[in-house]
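First the structure, in the form of structure tokens, and then the observations on it.
Of the protein chains in this complex, one is absent; all others appear in place.
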Amino acid sequence: MSAQAAPALAQRGHLRLDAVIGAAATVVGPFEAKGPLGHLFDRVVKDDLCGEKSYERAEQCLLRGAVELLLDRSGVGAADVDLMLAGDLLDQITTTNFAGRDLGVPLLGLYSACATTSESLLLAGLAVTAGAARQAIAATASHHNAAERQYRYPLELGVQRAPTAQWTATGGAAFLVRPAGEGLARMVSATVGTIQDYGLKDPNNMGAAMAPAAADTILRHFRARGQTSRDYDLILTGDLARAGSPLLEELLAEQREHPGERLQDAGMLLYAEEQDVHAGGSGAVCSALVLASLALPRLRRGEIRRALLVATGSLHSPRSYQQGESIPTVAHAVELEAIS
Amino acid sequence: MEPKEYRQRVRRMEQPRPVARNALWAFVVGGLICVVGQGVQSGLMSLGYDQESVKAPVSIILVFLGSLATALGLYDRLAKLGGMGANLPITGFANSVVAPAMEFKQEGPIMGTGARIFQVAGPVIAYGLLTAFVVGLVRFAISGGKP
Partner (left out) sequence: MSFLLAFLIGGALCLVAQLIMDFTGATPAVILVGSVVLGAIAAGLGIYEPFAKLAGAGATVPLPGFGFSLVSGLLREMPKEGWVALFSGAFKATGAGIKAALIFGLIASFVTRARA
């Protein structure tokens, strides 16, 4: 590592950003609308098919809907979008690329499982910071029913889920990233995660598998910035849920970081206890929905000054699990601050 | 932290499954399904079926009931409560065939429903048949097949 590194790359994987999140848009399924954040989402689809003939197409409909709503509300035409960075959970990220057919914007498809939210945001921020895009879109989508049939069991199959299992969120979310000006929050910096694998194999306990990735990225981010958790009003992880969050707290405490109430998890905020989603929410869109509906509005109103989004992803596939492989995980962090 | 040490911590901190509650519901749900089976069997025998000939129609009727509950979207809820109490009886076997049939119709009647209908039940049938084959082979070797 050279001390004379490029200005954008102060430390390995740490990126200085100079961009704002200009606007955000969310579309959710009916089940998510019943959760505690339900009234904060922009649009709720009537049923989980979104008027389509398959759940895969429904997921595309959610992503497309979020992007169209975003363009609509920010008065930006698709022709003015220089770059779109988006991802989802389905095989070959079909949701993103199929939805892209109708959007007509330069599109890069991404995959970091549920860490795709921060991956797409940090890459959009980087493109804008580097002057490569004047307006970039970061977006994610996931669908419970489509994820179940890919990762787990047929919907009607009688299966008793483990208490540590998580519920894939149904929705789409999109963010408009610009160089400067009006907006919801400023993107200051980001830390790209390294892949962590502590040998955990249970896809019904992804929170535990992902907690070390979150801890590693958070600590690396603090080190690169000379910060501690006290510099933040909110550290939003997504989605460690009830199984992973206490593990993250312990891992941070061992490094003498005690974020306390500042540490919140998107998977635990999206659903209510009585919705019976076991350990909490997950899915590529889960942290994006909580960011858009809860964290960004609070940053814009100045209720919180600085927030760290730490989206985490389990990078296994159904096949890797069947072959007995452990679950590699990753977390990417994006540091946001209030504009005014 | 060493991965091994972390895995031990995960096991220690993992929220335990509600073992007693699960076991109780498995007992109740499974027991009640067997009572339904006994009822069907008694009913058919009062219509003239004997101990041997009643077996197939009992299976068919229970499979029908399990299939119907699956098609109506009820069986997954029963299994969420009853766990193995809903999975182990033959109605659960029906559920394990009907659920993938419904799920994969999206991929078409041949490569979807047709190819994946035994996705869950297949292993049960395969290893059941293998075991029966081995048991039969042993019996054949010992007695030449005589009972």
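First chain written, first letter: the chains are A and B, and each begins at residue 1.
Rule of thumb we're sticking to: a residue touches a chain if its C-beta (ideal position, glycine included) is under 8 Å from a C-beta of that chain, and two chains touch if they have at least 3 such contacts.
Since the model is a prediction, treat every value here as computed from it, not as a measurement.
K.L.:
Considering the entire assembly, which residues of chain B contact the chain that has been omitted?
P.N.:
Against the missing chain, chain B presents residues 17, 19, 22-24, 26-35, 37-42, 55-60, 62-64, 66-68, 70-71, 73, 82-85, 87-94, 96-106, 109, 113, 117, 120-121, 123-125, 127-129, 131-133, 135-140, 145-147.
K.L.:
By the contact definition given up top, give the residues of chain A that touch the hidden chain.
P.N.:
31, 48, 144-145, 148-149, 154-156, 159-160, 162, 202
As a convention for this text, only the chains that are shown with their structure count from here on.
K.L.:
How far is the middle of chain A from the middle of chain B, if each middle is the mean of its Cα atoms, in Å?
P.N.:
38
K.L.:
Enumerate the contact residues on chain A facing chain B in the complex.
P.N.:
Touching chain B: residues 53-56, 149, 153-164, 197-200, 205, 208, 212, 242-243, 246-247, 250-251, 254, 279 of chain A.
K.L.:
Give every residue of chain B touching chain A within the complex, in rising order.
P.N.:
Spelled out, the residues of chain B in touch with chain A are 1, 3-4, 6-7, 9-10, 13-18, 22, 70-71, 73, 75-76, 78-80, 82-83, 86-87, 92, 95-96, 98-100, 102-104, 106, 119-120.
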